[in-house]
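Omission of a single protein chain aside, the complex is shown with its protein chains in their original locations.
Let's look at subunit A:
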Amino acid sequence: MTNYLLKTAFRHIIHRKYFSLLNIVGFAMAFATSLIIFFYVIFEYSFDSHHEKAATVYRIEFGDQVIYKGITAQLLKDKMPEIKNATTLSPYAGQVIVHPTQPDNIYAGRVFQSDSALSKMLTFDVLMGDLDAAFIDKSKMAIASDAALQLFGSTSVIGEKVLINYGREMEICAVYKSFPSNSSFSPAGFMSIKQNQSRFDRSESSFLTFVELDSHLVTERLKQRMAEILNAEFDDEVTIHLRALKDVHFAEKINYEYAKVTKRSTVDLFLSIAFLILIISVINYYNFKCGIMPTREKNFFVQEVNGAKLKHIRLTLLIEGLIVCVVAAALAYLLVELFNSSQLSDLVPYDLKEFGLGQRLLMLSAISISAAVISVLLPTGFKFTDTLVGKYRQASTKSFISMRGILMTFQFIASLVLIISSIVIYQQKQFLLHYDTGIATNNILSFPLSGKIKKNLDSFTSELKKSAHITDVTYAAHGPSNTMMGWGRTIDGESASFYVWPVAENFLSFFDVKVLKGRDYSTNTMDNNTFIFNQTAIDKYNWEHKLNKQFPTFSGEADMIGICENFNYASLHHTVDPMCFWLNRGRCNMAFVKFSGNLPLVIDHVENCFKDVSPNQMFDYGFVDDTYQAYYKSEMNLFKLISFFSFIALLITAIGITGLVTIITQRHIKEIGIRKANGARIYDIIKLLNRKITYTIIIAFVISVPLVWYLMELWMNNFIVHTAIQWYYFLLGGMGVWLLATLVTLRQTWKAASQNPIKALRYE
């Protein structure tokens, strides 16, 4: 029996090879797309899951920021017995680890200071040495395996020395396996927080606090108690939010964020797209199945009169669905491989290779079997007894045609939503790229400095300026960025938080940042350590009167010598927060070169200057306007991915329309013949056949417009500035979908319409 069913199903697929091919291609594209998206979703939702206590270790957030006083952890642990462990972290211990004898051999990555409670709360895979020693001994540190491998080519580096930020020498006491790529933070190394005396400074707020608590104890009351303890201790008014480590990756609108964060809504959006594409492909299969059902009735009828039961027919349909889906899954596997080896794979924020053959096959099997089962479970309108008495045609056809109409409308709505959204996202991208950020970013080359160059910045500058094409040079700790150093201070008895950007003296004039009050930096060494605050900081904390007054720094105090205009130093996702420039050449790790004229000559010259001093270090340059664009990289990728997936969805819908039009034309072949015999022109017939699809698109369009409008308004709210949604975006999307639908149907309808009516009538 099984052989017989398999044979019948297989032969039907071969016999109906046109529809089978359309189904297989449609399913394969849908399976491949959803596999890529499902793995992306798994990747994003599994962040920090390698830490065994990811669900019970909580990051404390203070109002809208993650940093607070250094003694918070100890204070809460002492006063709240339900806290099992509490630890303090400082993310500002260092940005680079340098080989002790090779100043050009550096590993760029954040080094954290913490205490031994951390090793009880996070999961470390210690490859070598004693991890706790790093938290106890001030001269020792633990480093990640990636850092050890880059610096020393091996993980057997216990006892080796390294320099932190080209300065402090530390001895390696442990090597732990680098945290996986789905970690919200990937420290290059850990050292003891005992080195950091400012943790006892009650005016300093730049420390992270983590606590370990049983999940059921995390209540509003508990948070309130924490706030009461802290506010009483520091005479403050903070509110407390506890975020489990596993959720840190999805934290939004948090200041001084050190972690890798992603918008949960983006991940969910892609998940919806995957389901949408799968639904579209299942609808295609279902529509084809129903469409050719009347011609299959004869077979089912013959089978039934010869003894088949309903379950045999159902089994035949299921086996057919499974064969189509298995072939499609195999094709999908090849498509995923193709995607992975193409540049398109750069668009997804994870490496597909992390998911092995077994996982891919398992996922593809799950997707394809579900698709097959759902396709078969959907009612076909076919009933044994109905077929036999001919009820099917009389009673059921009408309702099932309208069911197909509804499903086709749904497909068009999905395609329209994706296409119009792509247009809006593209317009927003263009808007952002051309938005005036208030900072001159054109024709500026930037590159990281080597250790040797940092020691001789002035002579390096002179060498650079020897080229007639180079008009200016400056230095800073980093380029425009939203991951700047964050300082929390108590100033005049009030808590204040602001970003700090260490720069060289000509940085503001170089980037055309206007000084509104006071003065810009001079070359006078007296200006060292001084601050220039932005207008937002002055407005927020009423510091106008503090111009030329002293502010606390890491060591001692220094003047605020000027107030500059606001500019977007990070992406347009972020509002302009309080920040200040800090004249500190020692912290400058990046060079900025302004050029005019021949770019290859400029790059050649800069590289020569660089290699003259550090011949063994890679000259890794970029452009500042590219850096700005990089902030929108996620949007750019989102745009490209949504466009790509919209295209796939539209393609699958087009496959569906092609199949449906074939069915409609075949069913109307006699009607076409009669109409033509009675004087209808080819144009009239094409119009007749396309009428239903055009009506369907119009209905879908009417439903899509408010839907897209609402969704895009929601998305635009992620930006502090955004473009207006224009009415013609909708018209463009609608026309595009209609044109595509008409084009794919034209060949079929033309063929049917131009046929000799006699032939058509005989054919029927």
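To be clear about the criterion, contacts are C-beta pairs under 8 Å (C-beta built on N, C-alpha and C of every residue); 3 or more make two chains touch, one makes a residue touch a chain; residues count from 1.
The rule is short, and it goes like this: contacts and distances are computed from a predicted model.
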item: Name under which UniProt lists the unshown chain, selected from "Cholesterol oxidase", "Putative domain 1", "ABC transporter ATP-binding protein" or "Cytochrome P450 monooxygenase"; value: "ABC transporter ATP-binding protein"
item: Among A:15, A:120, A:161 or A:202, the residue in touch with the chain that has been omitted; value: A:15
item: Residue of A:108, A:136 or A:302 touching the missing chain in the full complex; value: A:302
item: Residue among A:4, A:18, A:200 or A:275 touching the omitted chain; value: A:4
item: For subunit A, residues in touch with the removed chain; value: 1, 4, 7-8, 11-12, 14-15, 298-299, 301-309, 312, 384-385, 388-389, 394
